[in-house]
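The complex appears here without one of its protein chains, the remainder shown in place.
== chain A ==
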Amino acid sequence: MQKLMGQLMNCYVDVDSLEDEDYVQVSQNRIRCSMTSLTNWYETVTKKTDSETPSKKRTSSSRDWQSPPVVVIFKDMESFTTKVLQDFIVISSQHIRELPLVLIFGIATSPMIIHSLLPHSVSSLLCIELFQSLSCKEHLSTIIDKLLLTAQFPFKLGEKVLQVLINIFLYHDLSVQNFIKGFQLCIVEHFYSQPLSVLCCQPVDAKKRVNSLSHDQCENIRKLPSFRRYVESQVSEKQIALLTADNFLKEITQKLLEDLRVYHENYVSVLRCLHVFTSSLPKYPLGKQIRELHCACLENRVWETEEYESSLQLARMLNKSDLVTMLQQCVEIFVSSSGNEFDKTVEKLKEFLTQFQKLEAEAFQERDVSVSSQKELQKKTDLYHLQKTLLELKESRRSKKLTKFEMLRFEVVDYIDSLVRNYLVPADHKTLHEIAYFNTASVLRGHLNAAPRIALHTALNNPYCYLKNQALKSDGGRISNKAPDICIVYKLHLECGRLINLVDWLEAFSTVVMAVEGPNADAASSDQVDDIIHARFIRAVSELELLGFIKPSKRKTDHVARLTWGGC
């Protein structure tokens, strides 16, 4: 333990001294490293404070005015031996006067770990202050906010791709870095695989590029399914023009790209606006995070979903103050958005706001009335009268026409609804969306979240998946006896318990293989055939060993042990 401790210190001194040229001599001569030597070193270093002191992987010093503390950073506290850590803290606490020390622990789990790792006597020596970094979910939201929900970048993620990325994040690693990696991969894939991705650029460049499109590229545009849909919706003369004249096509393409851009701008603002409304609803029918809403909108027409219905229902029951703050937020969003289509919307929303204010004034007057009725209730009454008045009140409420506030509320919700219907059309309904949207989620999934075991399993169980030979075709979970050797050997080994007798295995294998070759194997060459089968068996078994399905066993002669349980 002491040795480890010494090593820690030694490297500590070493590391510092390496940078401190003057001190190399001393530290190398020093075999026994103790706290006193450390303090000595410290004093000499602090005397000549002019130079910037070393900052290293684990050890770094920073300067204060008079007594600069030495900062020791423990990158991953859980991985240190507790005893060393304790000793280090105890010893260094004794020298704290001579050697001001600041320890920084990096903790991956919970701050409680510090108490479970260090006993009270040690932890009491520390003056602990807790800093917490932002949770990874918040980081993710910022990334999505800054990267995806802006009109700045022409490149967009399709619904499935986004879903895959978020799922990997949520269910597998919670790693923002991996999310970014996935996003990078998406960009690479998109520009690698989609020939028309040249048009996925800033609008200024896009115009030039559209004009310089070659004939082949024009053909590519014509092949896009979304463009075909667009053509089919046009009148016949225009259809012909689109399909034959490149120049006309280019013009239209420019227009469509511009449309797409405008759509993005509007989309983002309306999405944020909708999010303001839905994120405060009870039970979050459309999700708490804006990314969920985004996914829902990308997937299909959001206003056709049940969740949207229910959230509208709920929005119709919001109280006034919430509604007003939401409207104000929406106004801010629209004002800050770059799109110029929203002037009217802003006006309309502001109008709503003023109406609400008016209502407030009216409500003041009305309040007196209601208060009086309340008072009536509070008057001493007998049971019969109470029941009667209550019934009356109920009656009046039911029959009462919607108040002005309610009317206005309906109006607001309906207006938001109309905005949603106008602007939140899913992207794949838009023409030329293929240029900006990356949508092949399977590729992404294959590269980021691969399942090597499943691939092996499929290859062994169903070789037809890979080798397209009719002889291998089979139904259900069975393989034909013409399958590659390793598949047969694998299938046979599945029938065994923990230990497998090699002789039995070999016999079974040769039974299968002989049946395939059966008719043409004549007796004369049977010995040779046997050898070949034997050799093939050996090869297949050692391949299984390499793959980790079996290992040699000492428990019984000529037996191997299985390393897997069920199928794979």
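Rule of thumb we're sticking to: a contact is a pair of C-beta atoms (placed from the backbone, for glycine too) under 8 Å apart; a residue touches a chain by one contact, two chains touch by 3 or more; residues count from 1.
Definition applied: contacts and distances are computed from a predicted model.
Trainee: Between "GPI transamidase component PIG-T", "NADH-ubiquinone oxidoreductase chain 5", "Eukaryotic translation initiation factor 3 subunit F" or "Origin recognition complex subunit 2", which matches the UniProt record of the unshown chain?
Mentor: For the chain missing from the view, the UniProt record says "Origin recognition complex subunit 2".
Trainee: Where the complex has a chain not shown, which of A:Leu85, A:Val122, A:Ile144 or A:Val164 is the residue touching it?
Mentor: A:Val164
Trainee: Which residue from A:Ser133, A:Asn319 or A:Thr557 sits in contact with the chain not drawn here?
Mentor: The one listed residue touching the chain not shown is A:Thr557.
Trainee: List every residue of chain A that touches the chain not included in the displayed model.
Mentor: Chain A touches the missing chain through residues 160, 163-164, 167-168, 171, 173, 175, 177-178, 181, 184-185, 188, 192, 441-443, 445-460, 462-463, 465-469, 471-482, 484-486, 488, 491-509, 511-512, 514-516, 530-532, 534-539, 541-543, 545-549, 552, 555-560, 564-568.
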